[in-house]
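Note that one protein chain is taken out, while the other chains of the complex remain in position.
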Amino acid sequence: MFGLGLFKSSHNNSAWVTLLGLVLAGLVPFFVGASNQNALGQYVIYLVWITLAESWNLLGGYAGLINLGIGAFFSMGCVVSSVLLNLGVSIIPAMLVAGLVGAILALALTPTFRLRSDYFAIGTLVIPFLLKPLVEYFAKKSNFDVPIGIVLNPTLFYYTGLGMCGITIFGILLLMRSRIGMALRGIGDDEYASSALGVNVLMFKTITLVVSGFIASVAGAYYLGIIGAVNTTIFDNLSFSLFPAFMVIIGGIGTFEGPILGAILFSAVSYGAVVYFQGTSFEVLVFSIMIMFVAVVLPKGIIPTLRKYISRRKRKDSSDKN
Amino acid sequence: MPVGLTDIVQNLVNGLLQGGFLALASVGLSLIYGVQKILNIAHGAFIVIAAFVTIDFSILLTPVLHLDPLISIVLDFGVLIVFGVLTYFGLIYKTENKGFEGPLLATFGLSIFIEYVITNGLIFPITISPTQSYRLVLIPVIDPSYGNGAIAQNQAYSSNVLNLGGITFPEPQLIAFLLAFLTIPLLHLFLTRTYYGNGIRATAQDWEAAEFSGIDIRKTRILSFALGSGLAGIAGGIYAFTNSVFATEADVSLLPLILAIIILGGVGSVIGTLIAGLVVGLLISGSNFLALEVLTQYSFPSDIGVLLTFLIFLIVLMVRPSGFFGKVVK
Partner (left out) sequence: MGIVKQSDGDVVYNGSSLRSLRPHSIVNRSISYVPEGRRLFPEMSVKENIRMGAPARCNDLKERFDRVFLLFPVLKERRGQQASTLSGGEQQMVAIGRALMSNPKLLLLDELSFGLSPIMFENVLFAIEKIRENGTSILMAEQNSERALEVSDRTYVLENGKITIAGKSSELIDDPRIQTAYLGVVS
């Protein structure tokens, strides 16, 4: 359908399923009640994590650039969004501008590509910490609130998030099916071979970082709408850097469904379990054990393991027939 | 605010003492990462375990058995070796050959697990008296005002202070420093003078060649992981000596710094890590001092020392990725 036909038809299946999921998600406000902030509020956080996971998967999954500093973009987007909202800008333009800032930040960070892969991962880890004083210096303050006057209509906010999520998922899908995507996969597979074939590795890596940074910053800008006020300590929060990576790892690095599945599962267990084990912090225990379990039993992530299982069954069936 | 010479020297001394701890905390991970290229995210959590073991020791056993809390350092070493071996067989062994993601995810889960267990205790509570109730193995002294983290509020050691010419050396800090300065050269000797130690170095440099030479790689990996964990244990004990208040979240804040030190010192170089740790300790202490007490006219952020370390770390990484003491790697 979209040109190069790189993906097997199973990917098309997943794409349709995801589209269906998004449409269904779009119907939720009708069931829950359009102004039911509580219910909708529980769901929007999933949208943020899915988007963030998608952004990480682009960089770390497809292009093979394992980066542990995506929180830098996220936090930056959050802060920028707060500044803009205070200036009277509405949420969607604020998100786009935040995204642009993220893209510029990505451009500034391209020198890090000189680092070898594991050093790249560790080097990017410290970048959010370094951004914090810079932000404080230029903004001359550390607290960024959304003025109480701006009330974000819950339903509208929800749909905005849904849009952000959907555009990200399918935008990346289209990107990966284009020429750019093919080059990225080549780089992710074998950087030296690609470069020997004439692929301008640096340019493609830059494009990936810029897009990934843009998306992550948009997610951060949106996140402000959830938390209302942000402090520069958000830069110190390693969760935004590490969790997207783990979500994608659990779901399956470099797959289409991986980030979505991983983000939903991860968030469901950490947020959902809170409700189930009301009153204790027992869910943390369950959460940690589940992570260790997945890591040992499904080291390649859920989707790849599933695929292997399915294809093995298919092979067995066809050999049984023969 | 007038700054005297004693203030400066005091500050340097504090920095060195802190640096000793940092060096010890980092050297274990440097060993593990050097041999297996595995980042044990739970390394910080290992340190915290040991810290709490030491605290418990000094609260429970010292009054009863009149044992010097220093002995708890040996206990820390032993406990963490066991922990390291368990972790290796439980999490690492199955995942180490299937790409980097497995161990990363598994140790991440482990770190959360450990944090939870320390904070909330895993075994049921024992009530000794109406005002004292403990849990069996890990006994955090919980300060409810802090929220979820368990805080140890007793200093594991004494608050004696050695006074030399106006410079104060808190006794626990001094002991911690001496311990670091004892352990690391011992480690270096082990790595260079024994077959198994050399085996670790060889495996870190070229594991296939090590296999061809008849070195048992599996045993080497277990050894390095266990040893690295044990070293984290010693560091944890020292941490309990030198900090009167700490929370389980300490492991999260330590890890980026430890990573920076490992790379600055050169992965796998023990002496390099020692020097890097000391330098970073001095850097943090010195820049905090400079920024916050001398140059107060510019309002520097309060954690400027750490930030400066990260900045230098990034710069060094870009310019010389193998750190100051590592060999140039392709």
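When the chains are written out, they are named A and B in that same order, and each has its own residue count from 1.
Note that a contact is a pair of C-beta atoms (placed from the backbone, for glycine too) under 8 Å apart; a residue touches a chain by one contact, two chains touch by 3 or more.
What you see is a predicted model, and the numbers here were worked out from it, not measured in a lab.
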item	value
Chains shown that the absent chain touches, full complex	B
Of B:Thr6, B:Gln205 or B:Ser302, the residue in touch with the unshown chain	B:Gln205
Of B:Leu105, B:Ile118, B:Ile215 or B:Ala235, the one touching the omitted chain in the full complex	B:Ile215
Interface with the undisplayed chain - residues on subunit B	195-196, 198-199, 201-202, 205-206, 208-218, 327
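FYI, only the chains that are shown with their structure count from here on.
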item	value
Of subunit A, residues touching subunit B in the complex	66, 111-112, 114-116, 118-119, 122-123, 125-127, 129-130, 132-133, 136, 238, 242, 245-246, 249-250, 253, 281, 284-285, 287-296, 299-301
Subunit B to subunit A touching residues, read off their complex	37, 90-91, 94-95, 98-106, 108-110, 112-113, 115-117, 119-120, 148, 252, 256, 259-260, 263, 300-301, 304, 306-307, 310-311, 313-314, 317-318, 321, 329
